[in-house]
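Omission of a single protein chain aside, the complex is shown with its protein chains in their original locations.
In order of appearance the chains are A and B, and numbering begins at 1 in each one.
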Amino acid sequence: MKKLILTTAALALGAGMAMADTVRLGTEGAYAPWNFVNDAGEIDGFERELGDELCKRASLDCEWVKNDWDSIIPNLVSGNYDAIIAGMSITDERDEVIDFTQNYTPPDPSAYVAMADGVDLAGGVIAAQTGTIQAGYVADSGATLVEFASPEETIAAVRNGEADAVLADKSFLVPFTEDGSGLLFVGDEVPLGGGVGMGIRESDGDLKEKFNAAIQSMKDDGSLNELITKWEVSSTF
Amino acid sequence: MHWLFYLSFFKVLLLLAITAPVALGFGFLGAMAARSHILPLSLIGKGYIAIVRGVPDIAFFMFFVIALDQAFEWTRHKILCPEWTDPIRQGNDFIVCQAAKLPLGSAPEWVHETYGFFLAVITFSIVFGAFAANVLFGGMQAVPHAQLETAESYGMTRRQTFWRILVPQMWVYALPGLSNLWMVLIKATPLLFLLGIEDIVYWARELGAFKNPKFTQYPHGDWRMWYFLALLVFYLGMTRVSEIGLEKLMRRLSHGQATSGGELLRKETTA
Partner (left out) sequence: MSCIQTIQDYGLRSIGLGERAIPKADFTLCEQFTLIGSGMIWNIYFGIMALITGFFLATALAVGKASTNKWLRKPSEWFIFLFRGSPLFIQFFFAYFFFLSLKQSFPFLDALTSAWLGALIVLFFNTAAYSGEIFYGALRSIPKGDIEAADAYGMTGWARFRRIIWPTMLRLAWPAYTNEAIFLFHATTLVFFSAFPVWQQRGDALYYAGYFADKTFNPFIPYPILAFYFILLSLAVIGLFGLVNKQLNRHLPTTKRSKVKLKLNLAR
């Protein structure tokens, strides 16, 4: 009888290993150029390409899942997907709850964008996405913080005058300043966070190591820098 | 990409079609429990009705899906992997054995989406089941007491009285409340996106938002106002169609009934 249990346990374990090969990657799909939904309705962007390449190098079978930013961490820890790859900056606060791989983009500045120069960044109205490190920074800075649910809305708020400026990752803001609609960078850049990494469950050490190794190999052969340059998401390593 | 938007309309309709009967089931159970002579059961039934109705529905939607998912996986874990010794909660993580995962880690994406949809249906049904329970409870109370006494004097047991006398009669009394509930249910569907479903609100926001020419062939400005106007029209249409349908149903059911509605119909035809 005992042997029987052992075999089923071994079977279950074996099956578990086989199944674990499908790794589900969670992303937001609303943060171009990092990740967004393209015209065909598929997830696209820097992290799509990066994630696919990492999975190939770690010989994992990966699948993409879209999830709201607000619940992206709770859904990871409760096991609805296995990794977050959504332009998530590595912060101490988040690190208490989940683990991060090594960063795949260097710590990059956040920046302010406004409709005109000379906006009062210390005391004016600054928009940021709810639950981001930028929102936390503005709340502490003494400026008036306005929070929006999605990154798109923060930009819209500056366009229509609701907010004086928006604070976000610089790379996210660059395309908006180039489309001729009058948005421009103002003030100094703000260094925030420790670069962007993949979020992994704390108990999932194996997966973390696999991705760490894959990221390292991409850093070593320069293909990561190529991707970063292609999508203009940040400075290179 | 727009076909996903159109598809989401069907998702909403499908969810309505599934949720309505399931919620009615929950409601029926709740009403039965509330009427029960067994005190704990009746307290559970009444507590269910009172608590769910006393709290804004969003408060439930915010955490029910994760709670349900964890509850299911926890149960399956206990049954399927009794030899597992690691704790399920490790720090912040919620870990069950691979075999207990819902859906299984190897399942294709559509199974995951169906499962998400299923969780949304259950959440909606639990919340609206409480409202339905309240309506049905009222309907049961409204059946004239003399009917039940008569049944008893014929020697029917409590169970027989309930199923043969009370249940068939309560529907007429409960129908106005239930039609109202249907309208409420329709109007609650925009909250679906909270449950992780990519519904019409999700796509209206996504498609309406400012599109940068760099990432799409169809750039445009902020069109969300117009997308939401379209949704407004869609819901008004749904309401109007339901109103007409329900009115027809009510007229049919009231026909020949000794209620004021039946009386009105009689007058209309004789006048």
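One rule holds for everything that comes next: a residue touches a chain if its C-beta (ideal position, glycine included) is under 8 Å from a C-beta of that chain, and two chains touch if they have at least 3 such contacts.
Note that the structure is a prediction, hence the values are computed from the model and not measured.
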item: Of B:Leu4, B:Met62, B:Val167 or B:Leu246, the residue in touch with the unshown chain; value: B:Met62
item: In chain A, positions touching the absent partner; value: 70, 73-74, 77, 93, 97, 125, 127, 130-131, 136, 139-140, 144-149, 153, 157, 160-162
item: Sites on chain B contacted by the missing partner chain, in the whole complex; value: 51, 53-60, 62-63, 66-67, 92, 131, 134-135, 138, 177, 180-181, 184, 186-191, 201, 222, 224-225, 228-229, 231-232, 235-236, 239-240
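What we mean here is this: only the chains that are shown with their structure count from here on.
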item: Separation of chain A from chain B, taking each centre as the mean of its C-alpha atoms, in whole Å; value: 35
item: List of chain B residues in touch with chain A within their complex; value: 1, 3-4, 66, 69-70, 73, 81, 83, 90-99, 101, 104-106, 109, 112, 193, 196, 198, 205-206, 209-210, 212-218, 222
item: Residue ranges of chain A in contact with chain B within the complex; value: 5, 8-9, 12, 15-16, 18-20, 22, 24, 30, 32-33, 36-41, 44-45, 63, 65-68, 71, 74-75, 77-80, 97-98, 150, 152-153, 155-156, 159, 175-176, 179, 201-204
